[in-house]
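Below: one structure, written as structure tokens.
Note that this complex is displayed minus one protein chain, with the remaining chains in position.
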Amino acid sequence: MRNETMTLNMGPQHPSTHGVLRVALELDGETIVRCKPVIGYLHTGMEKQAEYKTYTQSIPQTDRMDYISPMSNNLAFCLAVEKLLGIEPPARVQAIRVLLTELTRISSHVVWMGTHAIDLGALTVFWYTFREREKILSIYEQVSGARMTSGYFRVGGLAMDIPAGLLDRCQKFVDEMPAHIDEYERLLTRNPIWLARTKGVAVVSAQDAIAWGLTGPVLRGSGVNWDLRRNEPYSGYETYDFDVPLGSRGDAYDRYQVRVQEMREATKIAGQAIRRIRELGETGPYRVRDFKYVLPERAEVKTSMEALIHHFKIVAHGFFPPVGEAYAAVEAPKGELGFYLVSDGTARPWRMKVRSPSFINLQGLPVMTEGGMLADVIAAIGSIDIVLGEVDR
Amino acid sequence: MIPIGWTLTLSAVLFCIGVAGVLVRRNALVIFMSIELMLNAANLAFVAFAHQMRSLDGQIFVFFVMTVAAAEVAVGLAIIVNVFRLRETVFVDEINLLKG
Amino acid sequence: MTALWSNAIFQVALWATVKVAIILGVLLGVVTYLIFAERKICGHMQARTGPNRVGPLGLLQTPLDVVKLLFKEEFIPAQANKVVFHIAPVLAVFPAIVTFSVIPLGPPPMFVVTDVNVGLLVFLAMSSLGVYAITLAGWSSNNKYALLGGLRSAAQMISYELALGLSTIPVILRAGTLSLVGIVDSQAGTYLIPGTKLALPSWGILHWYLVLPFVIFLVCSFAETNRAPFDLPEAEGELVAGFHTEYSSMKWAMFFLGEYFNMIVICSIMITLFFGGWHGPFMDVLGPVFGPLLGLGWFLLKLGVFLFFFIWVRWTFPRLRYDQLMNFGWKVLLPAAIANVLIAAVWLYWRANA
Partner (left out) sequence: MVPYLFMGFGALLVATALMVVLHRNPVTSALFLVLSFCSLAGIYLLLQAEFLGFVQIIVYAGAIMVLFLFVIMYLNLPHDVEHGAHIALRRGIGWMVGALLLLFSLLLARRGWSPGPEAALLPGAEHGNAGAIGRALYSRYLFPFEITSMLLLVAMVGAIVLTKTRRPAGEERP
């Protein structure tokens, strides 16, 4: 028999690969025989660059990895360095971090939802979801001055205190958000065409998901109860009340459901965080007072000689962590985002390795798509929720 | 009013083009198309006579011929596709073995 | 010279030419503003405003887009089959325009270009020719995405044409003619609902055995015009732009025009078959001059409603997958259409003999 397969190069210039992913597909008619993701078209060498930067200088780099959720990346990096240094920021800082990363989770999930729906032909959801994303970006802008690449977290705390009025703004968003999520769900959740396109499509079993190291909503969509916020809590997540939504069949629709529920949970957590920040004071300490590693406050620099010297030293050389290594991971919107740092005692890391969820989750693509239809590849890529900046780093 | 001689001549020319096509071409698909041409030449003659005789019977025959043509094309193309899968060619000269 | 003027054939040809010219001109204008309407409507559905910068209320946006497209550089792939590549866009527009010659836009003879006694067949024939544009465009571009789009469309349009054709049969059975003018005439006046004193317009859709054909026709018409949720041939999520991936400039715009022409045609046919064509209330009140004009008005009003519906659906639904689309066409629509033909035939026979 003649080999009747046809090779189709999907991407790197393709509207539905969410960036410059290239997928080499072998098709028999429209059925996928083999699917091979080819990456590297957005390689920026962030891990290598980190070896030539002080720890603080690497924070803006992390913004550019998963540019949809910069705060989560900042947090993971800062947690890793803090672990290396052996410091822990004050409770108020942790609450602010939780608030902002949960908002980031919502922002990432709404972007995912809009683009995933566009991939499957529902063009309108996108505009509703981006309306809410816009609000979150404005909150970013208010705290950091930047809308996309916020770079707001610092080792040992925050770049500056939260501005006045931010909490009210966040509260308003948290109050409005559940109604908006209902709005998105009305467009998709029970839509028969949406069900036909996502139910039973791109299935990955729990065993496969674990074997391939998939994390985040993809793992939970397969029914594996694993969430770093609960299983290995950081930033005081153990004190928040939230549920971990789970799927059962591991198809694209379950991942959709998991993310929708996660948005609701994130709203809940953000509400609790706002209350906690209000209790701890709308203004207050926003950094660790450890001048060896963390910049002293501006006012102090102007009155205390010692503070001025520390300020000068950290700005000029950076700080010098002890020799050692540390790995810290957060439950980023897309899955487990971990930073592994090795320090040789100088102001620059000897090695930085990023365990990025998009990169690892992308490995699941062949498992999900082989044997399916061409159109399912789109649904699969969309339901994994990849960002190429993070895949290629 | 069109003289029936014209129509029949046209039909004859069309038929002969079809015959020549079957004999000259090697591509099974084009041979198939030439057969369609011949069928249509016959149809044209039918319609011409129906027009001349003021009777619908000729037109009804054309209707039947079209049905047969449709059936023939469906089966014929299926055979050609199968042959192509087997031999990777649709040139009749190269399909001269009974063995697949 | 006077002999020529009084020649009957010449007069028919002259009037036909004038009507064709008017329809062509109006149609081009309508399509331009249909695109504008689509953008405006989808804008408002998506919590934004749509085009509003060029000209008052953005009204000049689409005409100037056309001008822009005319002046854009045309790109033809080196390995493309040049002749077919040039012919395909023409084929996209041509069948739709031809169909307009048999649609009664208002009371005949004023608003009908020609009353062919097999008018419905003209529509079916032309819609079956529409496949060529997309298939050939896909094939001649020498691009895998385009080829897949072309093959998809060939399969899709052939499949849905069957159900489309079958769904018109109950209408033909009721009207007893294939002429579109005749079909509209059969929907004139009102009828009493049996057992009540309620009079309804005698439109096709208001007869129970024509409701299912209408639904089938509506679904198939989305497939025939390649619009969402059946826009698989150009599914931008999967096939980049499907069959017109390699097209640019005015050739691309021809496909765009073709889509909108087809949309108008299929909506017009739908109105003609199921919604009484140009029939509407108050026409006899207005007298012989304004009455027919009102008829044209009713037709355009109904057309507007259907076009809005098409746009509405497009911006609401996701896209079906290819195999789901084929399954739906062959396993749901086609059997339903066949069953309905039988039911309608038996009912009409029973009623005629009762």
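Remarks
Going in written order, the chains are labelled A, B and C, and every chain counts its residues from 1.
In this text, contacts are C-beta pairs under 8 Å (C-beta built on N, C-alpha and C of every residue); 3 or more make two chains touch, one makes a residue touch a chain.
All values reported here derive from a predicted model rather than from experimental measurement.
Interface note for the absent chain: among C:L27, C:C42, C:I97 or C:A154, the touching residue is C:A154.
Annotation: of C:L124, C:M270 or C:L307, C:L124 touches the absent chain (contact as defined above). Residues of subunit C that touch the chain left out of the display are 9, 81, 83-84, 87, 116-118, 121-122, 124-125, 128-129, 131-132, 135-136, 139, 147, 150-151, 154-155, 158, 161, 176-179.
Touching the omitted chain from subunit B are residues 1-2, 4-10, 12-27, 29-30, 32-34, 36-37, 40, 43-44, 47-48, 50-57, 59-60, 62-64, 66-75, 77-82, 84, 90-91, 93.
The rule is simple: only the chains that are shown with their structure count from here on.
Comparing mean CA positions across the assembly, the chain most remote from subunit A is B.
Of all chain pairs in this entry, the one linked by the most C-beta contacts is A-C. Once the centre of each chain is set as its mean CA position, subunit B and subunit C turn out to be 33 Å apart. Distance from the subunit A centre to the subunit B centre is 65 Å, each centre being the mean of its Cα atoms.
Remark: subunit C residues 42, 45-48, 144-145, 148, 228-229, 231, 235-238, 240, 314-324 touch subunit A in the complex. Against subunit C, the residues of subunit A that register as touching in their complex are 6, 8, 14-16, 30, 117-124, 126-128, 131, 187-188, 191, 193-194, 196-197, 373-378.
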